[in-house]
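Missing here: one protein chain of the complex. Every other protein chain is in place.
Up next is chain A:
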Amino acid sequence: MVRLKDRYLLVNIVYTDLPPGQKGSVPDLLLYNQPTIGELRPQTILKGIRSQVNALFGDCGSGSVERSLQVKYLSTATSTFILRISRAHYRLVWAALTFMDRLPVKDGRPCIFRVVRVSGTIRKVEEEAIRRAKLLVLAAKDEMAGKASSSDALNALFRGGKDSARNLALVNDDHDDAEINEGEISDG
């Protein structure tokens, strides 16, 4: 029997502007990790990705992504979602996410879709999501205690990986499709 091989992508939505109703300044931590509007449904995400893949890779690309793409988890309160895609084509999806610059809803806000973890099992992705959430919680507590700076917020966001230098190196030589490395990619 042939086993279906998948990849799970943990994606964060990062905002850089203030929400429309907000006045005054907010801490950087809150600014980057804003909640997403409720209109963003799994279907709309899929639609957005497909159209982007179609634009980038044409019919062939969208056709190969079409069948296996699925949203396993979507939390709009924390702007996090987990995608599942067949192992052969996860790069197309990743590339599409990189090129998407606003939410795929009507009058979507500008944002970044950041793939923070690729894994062969959903379990590891979940663990990574938990780890990041914990880091954010710690940062938020620091913020509340009033001893935070803007660099701390960025740290919580971008230095989520333990040693980013190693991870960056991994990302660089990831192109040879070495399966073993894929599990360790974070902070892409």
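Here is the rule we use: a contact is a pair of C-beta atoms (placed from the backbone, for glycine too) under 8 Å apart; a residue touches a chain by one contact, two chains touch by 3 or more; residues count from 1.
Here, contacts and distances are computed from a predicted model.
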| item | value |
| --- | --- |
| Listed names "Trafficking protein particle complex subunit", "DENN domain-containing protein 10 isoform X1", "Beta-hexosaminidase" or "Ribonucleases P/MRP protein subunit POP1-domain-containing protein", matching UniProt entry of the absent chain | "Ribonucleases P/MRP protein subunit POP1-domain-containing protein" |
| Touch criterion as defined above, residue of A:V14, A:A88, A:I112 or A:A140 at the omitted chain | A:A140 |
| Where the unshown chain meets chain A, residue by residue | 19, 21-22, 26-27, 29-31, 33-38, 72-78, 80, 123, 126-127, 129-130, 133-134, 136-137, 140-141, 143-144 |
